[in-house]
Structure formats: structure tokens, C-alpha cells
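Apart from one protein chain that is not included, each protein chain of the complex appears where it belongs.
Chain naming follows the written order as A, B and C, and within any one chain the residues start at number 1.
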Amino acid sequence: MLILMIVFTFYPLINAFVISFYKDYLPLANDGAGSITGYTFANYSVILKNQLFWQSLKNTFVLALVSVPVSILISLFISVALKSIPKLKGFFQTVFFLPYVTNGIAVGMAFAVMFHRDYGLFNLILGWFNISPIDWIGGTASWWAQMGALMIFTIWESLAFKILVFTSGLQNIDKQYYDAAKIDHATKWTIFKRITVPLLSPLILYISITSMIGALKAYNSVIGLFGEKLGGQPYSMITIVAFVYKYRSDFSFQGFYSYAASAAIILFFITLIFSLIQTTVSKKRIHY
Amino acid sequence: MAEIFVKNEKSYKAKKILSNVLTYSFLGVIALIVLVPFYWMILTSLKSTEMIEAIPPILFIKPSDWQIWNYKALFELVQSGPRAGQPLFPFFTYMKNTIIVSIITTAGTTITTILAAFAFARLNFKGRDTVFAIIIATMMIPGEIFILTNFLTINKFGWYDLMNQTFSDALLAMTIPFMTSVFYTFYLRQTFKQIPNELYYAAKVDGTTDFKYLLKIMIPVAMPTIVTIIILNSMGAWSAYIWPAMVTTKDQYRLVSNGLRGAFTDSGSGRTDYGQQMASAALVTAPLLVVFFVFRKQIMRGVSRSGIKG
Amino acid sequence: MEIKMLDLTKIFISKDKREVHAVDHVDLTIPSGKLIGLLGPSGCGKSTTLYLIAGLLRQNVGQIYFGEDEVSDMPPEKRGIGLVFQNYALYPHMTVRENILFPLENLKVDKVEAKERTIEMANLVGLGEMLDRKPKELSGGQQQRVAIARALVKKPRVLLLDEPLSNLDARLRLQTREEIKRIQRETGITTVFVTHDQEEAMSISDEIVVMKDGVIQQMGEPQHVYDHPQNLFVAQFLGTPQINVFNGVIKNKKIFVNDMLISKTDLPDQPVKIGVRPEGFIVDLEKKSDFKFEIDLVETIGRDTTLIIEVPGNEGGLLDKITFKAIVDASLKIKAGDWVHFNVKPEKMHLFDLEGKLLK
Partner (left out) sequence: MKKILISVLTLLAVFVLTGCVKMATTTTTEPITTTTTGEGPVSKIVMDIPDEEVTILFWHIYGAGKTALLDKLIDEFEAMYPNVTIESQSQSDYNTLREKINTGIGVGQVPTMALGYPDHFAGYIQAGAAYSLNNFIYSNIQYEITDSTSTIFGDLVDVSLDLEDFVPGYLAENNQYVGGQYYSMPYSKSTETMAINRTIVKNHVAAIRAAGIEVSDEGFFSHTTPLTFSQIQTLGTILLNSTGTTDVANFKCGYLLNYDSSGNMFINMSRQWSAPYTNSAGDILINNNTTKSMLAYINAMFNDRTFVLPVKFGQSYGSTNFKYGDICMTVGSTAGVLYNIPSATDVQTNLKFGIFDVDFLQVPQPTTTAGQAVQLSAGSTNYNFTGQLSSVQQGPNIGIFKKASANEKLFAWLFIKYLTTAENTALWAMDTGYLPVRLSAYTSDVTIKLTPTFSTTYVNFLKIATDYWTADGQVDWADTDERWDYLHSSMVANIAKNQALYYQYDPAFPAGSSSAGSATVRVEAGYCLENIYNKTKTPETALSFFLNQVDW
């Protein structure tokens, strides 16, 4: 078991670190052993010089910092609402779990069609409220419209798992706390804020770390919604991982694997810093 | 004494009804939002290309206008030539492969996850926390950076032989690299850690081996979580795309996603037949949904009992 | 604050879709300022009654009044009650101070006042020193007292306690019992607590209410209920060791068990159940009494000796196979195997009909 992990998970990771310092790496030369001409930091400077890298940082940060808290909040609300209703619980649970049981590619395409300016559903609905059509994902779409569409899709995709986890977490909270809070005159909002959230806090931390890691690695959602162009305008929604993959198709050529690896390593450290901040902050906040 | 002197409120009932209405509408709206893409997928699968591009969008289609053709085409057989009688789009082959890969990967992942989670939750070995830290770190690197390295490894194992790759080689290549899951190990470890130490000591006093303890105590106690992991993991094979395409030599070894992407794009004009693509997407999703609905109760119970606490 | 329940009924639907009347047409008035113990075996509806008073459950039929106030349809937070849960339900993520403060915050009590009241309340329950600890850093008894403080800090009209002592060890239980009584006295608040432990109920309650199958069996001052049980159930439920029950018969104003004359009565001839408290036996040293048995076991604790008698039962006769206990003076030096003749103290003997109703 550990061998599997070492071969297919550790080894490639460490390898990526090392590769990011190779100079002129040809991974497939010498019958697959690879060849280099030395070690260098130049791969990193190539990445940092690319205008898109900074664009991808901005996009990824905004996406992660907004979509993770929002989706956690929404799924918390949903889970709490689910717990409070007397009937149709099973039905709603089933519905909310559905996004997990589907093929991501297909849903991405469905969303792309729904966001279409002329024949998309979103603008049709906006039209019912007399709001003029917004270009969500097209060439004239503003950065915020595109980010909004991407966020809606990302949140939609991530709800299922979170609701699942929170629902199960809520079930483990002793009902007496709620009775007690009721008797203590707590309003629904106070109960949510002062009882539910603190009692779920270890779970919320787990979810926020894993989904933060997931959000910082966003890629498939961008491809699903915007296609290879990675945005309404070329690259307007590029993420760090998409930036890494820009080099992927040329992996076998001189140096490209190292560029991709360098970008991945940068992402790794960003993620690490995020996780560190999250754990330190939450250490102060999680009480039991 | 009675500081809080409240007159009987007749509006209490009304309030409760109102809050129920609000809760249900909130859930209803979200449910609608969740369902719309599915509806859209099915709707699109019943549209012709022209209907897809209609402005304003067509929201409902009369059954008489359904482009059932999109579905029929998936099962059309080759009329002539050496492949006559075989399906044009090998839906069932892809499906079968996907199911096999899904089962093998899930079985493998479950076993490795249990062992790893046990090791990290219970066993004390030197450098345990360091190793776990590195494992967590791997989650922070985009997986596809590993593709080339893993491809070379698979090749070294002899599972990728262009002329002689057998189905079992292909299965090994498609499943072995995915038989570990950091995410689920992390998840299960949390559950394992909740099981009180006393149980472990009690078992030790009774002379139980670690393995037997895992088998007889840990696994039964953590079963709901394990069920959840099995369920969540088995969905993975349905979206796997790049890796299966990389390591299989023959079309008949591939998985549904591979079929979904390529098959409906005309290689000449680059156009995609969205109707057909959505039809096949719907068909691919259908078995998952069926399984989900059949086992809904067990799944939900498993999930809701899994009790993941910090 | 007097609590009045009229025709209160709560029906649960069990898993096999049967209706279970957890509380069945209960009419009950709890006098103001008293400490009342709701007593009964598990499943008797006592906790349900408490939760109905609290408003955490809603009755199917009936009304509840707090004084003149009908609270039947009021949500719990509007009723002005304090509730102490069986396992206290202290918020694990809050300190003692935050726990006690929590209801006041929700009531938007002025901050300064709230602080003062919190400290005052903590002092009342004797936890003034521990305000900044987390619940898990406290002992069971301390947690219990935090729960009481939290329930009382908002000055409720009624204090409800659900099995308040069941999670404590024996020593703490005695101590806390006194504590509850003291706090109740000091605050003078109408208090209802639920317990299945009759000793606990009897020791601190001003009055006890005995319930069975959702129906109130008897209410009254503990000693009075003990001495004058309304039915066999109440008689059996109260008292340790349990009351001894013999099948007997009244013939010609005489009470017989298996042809053994026990006592006399004015009641007409009929079969009866005879309940005799263990302390109701007097050893007839003159061995005149008909009522005699061979002693199987003798347990002496302090000044009391418990005689344990196993009666094999005789077929066709009135004596079933029973084991009964008699508490007698230790100075009598009775040994196992001795034959002992008993007389019965009339005030410790209760006659019931075959349905368990008290015969007068």
C-alpha cells in the first residue's frame, strides 16, 4: 500500500520539485531516462515573466476566496434547513446529492449553454425581470460576469459533497443543544451562529481546507465553461493549474516540463501558505 | 420572579407556518437550481442542432418534436465493411470497461485507504506525522503534472505495449495509479481518530494483533464512513479522461468519458453535435442515477452516519 | 407561579405506526413555589410531560396555564422557563461564563447587568471561581450546577429539571440533591423535576407526582403518598425494598393468605392483594401468629436485619411463588433456617383488589 503511494504519489511529487530545477530537460531522451544540461532557477523566472501567470494568480485567488466561503455558507444553510423540515427530507437530500453522480464534462457543457448570451437560460430569466441580457462568458463579457459565471458553476458543483458532510455532521450534534438554545431564547440566526457553526467547526475546517485546496486547483470548471480558450476573451479566466497545463502539451520538448513543474511548485507553496493560515486562524477559533 | 411575562401569542402558529414556507421555498429554489442543468442536458439531448441555437431558447419540447434520433444514433450499427454489425459508438463496451475499472479502483482504494488511515490514526511508527504531512502535501499539486512520470512508470512495468497490450494490462494501467487516495485517507483517518483509545488498549490487553483489531473493531465501527468512501470513489471512473486515453492502446479498452469527448466532434469541421453529445452524456449518467436511486437509502444512511468530526 | 395542565394528551406514532399515548388526559396543578418531583418508571410519560410544560413538545389535546397565562401554543422561548437537561447540554465551545451569559445575550439584557447577574448566579451555585473554564474541564456536579445557573439566570417563571442527578455518582448525587433543594428554597421558584429514582424524588420534593403509562397515579407530599398509596402500582413503586405483595382472601372479616390468618378487616369477602411494607412485620416472639415462614437468608446492616424468605408456592393455594423481605430489629438474632412467626402492623399493610385498586 505504501509502495503504491510512493510510486504513484510521492515519487511524482518529488520528481516535480526536482524537475523544476532542471535545465533544458528532455524527459524522454535516453530511452525515457531523460537528459539535462544542468540545474537552474531560470524556469521560475520564465514563469514569473509571463503576464498570464499574474492573471492566473488573480483569477485563482478571487475564485477561491469567494467561492469557498460562499459555498460553505450555502451548504450550511441548506443542511440546517434540511434538518428542520418535517417532510420531503429524503427527496431534497437526493436532489442535492445529484451533482455528485454526474459526468462533469456534460454538466460543464450544459452550463456553458445556459450562460449563453443569446440562447442561454440565465438571460432568459433575467429578461423576465426586465434585466437586459448580460454577456456571461462571451467575448464582450466583463471580468466580473465571467468570474460570476465561473463561481456559480464552481459552487453548484461543490455543493453536493459539502451538504453531504454537513448533514452528517449535524446529525451528530446532540438535539439537546438546540432545545437548550431554544429555551435560552436564542433566535434561529443566533442558534446557527452560536451553536451550529461552533459545534461543526472541526468539520468546517476540514471542508474549508480541502475545498480551498480544490479551488486553488480549479481547472476542469474553467475548461467546462469556457473551453480551451479559458475565458470569454482568451485566457481571461485562466487559473494557475490551467497555466500549468498550457505547457503540458509540450511536455516532451526541451524545458517545457520544467516550466510546468515550476508553476506547479509555486502553486504548491501558495496552497501550503493558505492551509497554514487556515489552520493557525482556526486553532484560535475551534474550541473543542 | 416572573420577569418574562409574555401574553399568549396567537401569531405563533402563523409564524411557524411562515418559517416553514420560507424554508421550503429556500430548499425548493436551490433544488431547482441543482436540477436545471440536468433538465437542460436532457432537453438539449432531445433537440436538433438548429433547435439548440434557437433564439430565444426553447424551454419545452413537445414529445412529437423530440429528436429521439440523437439516442438512436448511439446504438446504430455499422451497415457494411469489416465492422458491419458492430455498434458505431461502442457505448456498451465503454460502459462495461468503466464499471470494471470503477469496481477495481474502488476496491483497491478502499483497502489502501483503510490501511493507510489506520496506520496514520493508530499505529506509532517513526516519522508517521512527517509521512502524513507529505501525503497531505501531494493534494496541493495538480495531478496532471504526474502524468508523464506515471506514464513512464506504467511503461516500465510493461503494461503499455502497443502491439500486445491485453485488456488486463490496460486495466492494471488504468487502475493501479489510482488505488490510493490522499483525500479519503485524510477523511477516514478523522473517523478512526474518534474511536476511543481505550478500545485499542483493551484489544491489546486481550492479545489482539493490530490487523485483527482493525478488522474486528475499527472497520465495523467506521463502516458508514467506508461506505461513503466507496460510493464517492466509484463515481471517479465516470469522469476519468486523460489517463485512460493515454495508457490504453485500443479503443475498445477505453472509458465512457473518452467516448463522450471525441465521438461527436466532426474531425474535419471541428463541430460538435451537442444533441448527440448530450444524449450520450444522459445515457452515461443514467446508470449512475439508477444505482443511486436503488441504493439511495443505504447511501444516505451510510453517509449520514459516517459522523466525521474533528 | 402555579402550573396547571388540563386534559393534556400527547400521542406519538411508533415505528409500527401505532399510536402511543405518552401523556394521557392529564389534569394536574402544580402549586406555586413548590419543588415537585415527577416520578415513574421509564416510559411512563414523565419526561414527555416536562417537555410539554417546556414547550419543546406540543400536546395533541389540552391546555397548559402558567398562572392565568395560557401557554399551550407558545414556543418554549416565550414561556419563561428554565430547563436543565439530563446531560446538561452545556455548549461545549463556550466557557462557563459564556454559557450562563448566553440566554441573557439573547434576551438583549443590558451588558453590565447581564455580567452582574452571571456572577451572582455563579456564586449562587458555588462556581464563582470557575467562570472561565470550559465545560469539559468541570466535574459532573459542577456541570450540573452550571446548567442550573444557566437555567436560572434569566429569572424564569418555572424551573424544569430533567433527570438532574442521573449522570452523577452516588456521593455527588446526595450532595447535589441538597444543593438543588437549597437553590430552590433561596429563589422560591416553582420547580418541576423528573426522575425515575423514587428515593431521590422523595428526599427533596415538596410534593411528588407518580405517573404510569401517561396517567397520573397519585400526587401528594412524599411521605403521605408512601403511607397512603392509592393503588398497588404506587405502593410498589415507592419504597426500598419494595413492598411485599401476597395474594389473599377476605373471609368473614378476616384476611387470609393460604389459610394463614394475617389480620382483620371490615371489608366484605373477596380475593385481595395484600401489600405489606418490609418494615411492617413484627416478629411474634410468642409464636402465636399463623403467619409463619422458614427464613432463607439473613442480611444484617447496622441496626436492621433483612429477612429474606422464599416461598415455594403451593399449587391451588393462594400463595404464589414469591420472595419477600422483612426488616426487623437486628437484636433479634434470627438465623437462616429458623421458623419465624409474624404479625403485621396495620398501618403498613394495604389491601388492593385484583385490579390493584386500594380497598377502603
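We adopt the following convention: a contact is a pair of C-beta atoms (placed from the backbone, for glycine too) under 8 Å apart; a residue touches a chain by one contact, two chains touch by 3 or more.
Everything quoted here is computed from the prediction, not taken from an experiment.
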Touch partners, limited to displayed chains, of the chain removed from view: A, B
Contact with the hidden chain (one of B:36, B:148, B:171 or B:256): B:148
Touch residues of chain B, complete complex, unshown partner: 48, 50-51, 53-55, 58, 78-83, 88-89, 129-131, 133-134, 136-137, 148, 151-152, 155, 160-163, 242, 245-246, 249-251, 254, 258, 261-271
In chain A, positions touching the absent partner: 13-15, 17-18, 21-22, 24-39, 46, 49-52, 116-118, 135, 137-140, 229, 232-236, 249-256, 272, 275-276, 279
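Everything that follows uses one rule, which is that only the chains that are shown with their structure count from here on.
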Interchain centroid distance [CA atoms averaged], chain A/chain C, Å: 58
Rounded Å distance between chain B and chain C, as computed from the means of their C-alpha atoms: 55
Averaged-CA centre spacing for the pair chain B and chain A, given as whole angstrom: 16
Residues of chain C touching at least two other chains: 75, 107, 154
Residue numbers of chain B (touch at least two other chains): none
Touch list for chain A against partner chain B, complex: 1-2, 4-5, 7-13, 15-16, 27, 32, 74, 77-78, 81-82, 84-86, 88, 90, 92-107, 109-111, 113-114, 116, 118-121, 124, 127, 156, 159, 161, 164-165, 167-169, 171-172, 188, 201-203, 205-206, 210, 213, 216-217, 219, 241, 244-245, 248, 251-252, 257, 260-261, 264-265, 267-268, 271-272, 275, 286
Sites on chain A touched by chain C in the complex: 174, 176-177, 179-187, 190, 194-195, 198-199, 201, 287-288
Touching residues on chain B, where the partner in the complex is chain A: 19-20, 23-24, 26-27, 30-31, 33-38, 40-41, 44, 52-57, 59, 111-112, 115-116, 119, 134-135, 137-142, 144-150, 152-153, 155-156, 176-180, 182-183, 186-187, 190, 228, 232, 235, 238-239, 241, 256-257, 260-261, 274, 277-278, 281-282, 284-285, 288-289, 292-293, 296, 299-300, 303-310
